[in-house]
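Of the protein chains in this complex, all but one are displayed in their positions.
So, chain A:
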Amino acid sequence: MTLARAEQASRRYGDVLALDRVDLEVRAGELVGLLGPNGAGKSTLMNLLVGLRRPSSGRVELFGRDPRDPASRRQIGVTPQETGLPGTLRVGEVVDFVSAHYPDPVPRAELLDRFGLADLARRQTGGLSGGQRRRLAVALAFVGRPRLVLLDEPTTGLDVAARHTLWDAIRAFHDDGGTVLLSSHYLEEVEALAHRVVVIGQGRVLADDTVEAVRGIVGVRRVSLIADNLPDLPGVVRTERVDGRLHLLTTDADELVRALVTAQTPFTDLEVRPTSLEEAFLAITSGEATSKDVPAGADRPTTAAAGGRPTTV
């Protein structure tokens, strides 16, 4: 069953096209990560799905209805931006306020306990630490026993321990059958939580697949070696020098190594490794900027480009 859907949804702010014909389906029981840099359109897509904004064209649906219809939002949970909590209200009051909007809310004590906030019920939210505020903000998404939660960058600004506490809560919700759509620019977060990744860049869906497949699609490899000077090499997305070692991100490691050898470049200690999602992701989005017509979906990884033409993605 599809809980949330966008169909060819576009959203324009004046001259800026923030979302460009986006298709997305979130089915019951999924944990989907929405990945993209700032300004990619993640928040705009979230805002369309929770009914804060209307698409300029196309359609969005929650449980088969218009998200702008309050009834369609009864089974979702949303996180406020942590800076937006009313500073003078106490933690317990904020929870009670949100609870009042739902027919069968989670009891306050139980909710606060689940998010490690039980001792803070009497504190004003303005006096909480950043991590505590964020935990409260995320907790609010779960008050109404939602079937689908939409979390926009839930762990931004959290330390590692706090992030893991939140991850555990999100996983527990998912293990109980809940559906999650979470946006992040922490790639580690999406890798740790999500089963399915939707990569968004410049308002478009660049990839929509499993975490492994997204890596495979791009086929970015990290070639690292020690060398003084390098000739022009094909398909290099990014170059870094760390402690005298050169790290080259390439869409075609085979071709790159072949070019290195052909040019008779002196090098030592060659390594070719698969990349992290972050690196894969960088490759897709930077590719978006340079070449419009190379589909990110082509499976290119291990085949050398025909005719040895340098490939840039």
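Going forward, a residue touches a chain if its C-beta (ideal position, glycine included) is under 8 Å from a C-beta of that chain, and two chains touch if they have at least 3 such contacts; residues count from 1.
Just so it is clear, contacts and distances are computed from a predicted model.
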item: Chain not displayed: protein name in its UniProt record ("Transglutaminase-like superfamily protein", "Nucleic acid-binding protein", "NADH-quinone oxidoreductase subunit" or "Transport permease YvfS"); value: "Transport permease YvfS"
item: Residue among A:Ser57, A:Gln81 or A:Thr239 touching the omitted chain; value: A:Gln81
item: Candidate in contact with the missing chain, chosen from A:Ala71, A:Ala109 or A:Ala172; value: A:Ala71
item: Contacting the left-out chain in the complete assembly, out of A:His101, A:His164 or A:Arg273; value: A:His101
item: Touch residues of chain A, complete complex, unshown partner; value: 50-54, 70-71, 73-74, 76, 78, 80-81, 83-86, 88-89, 93, 97-98, 100-102, 124, 144
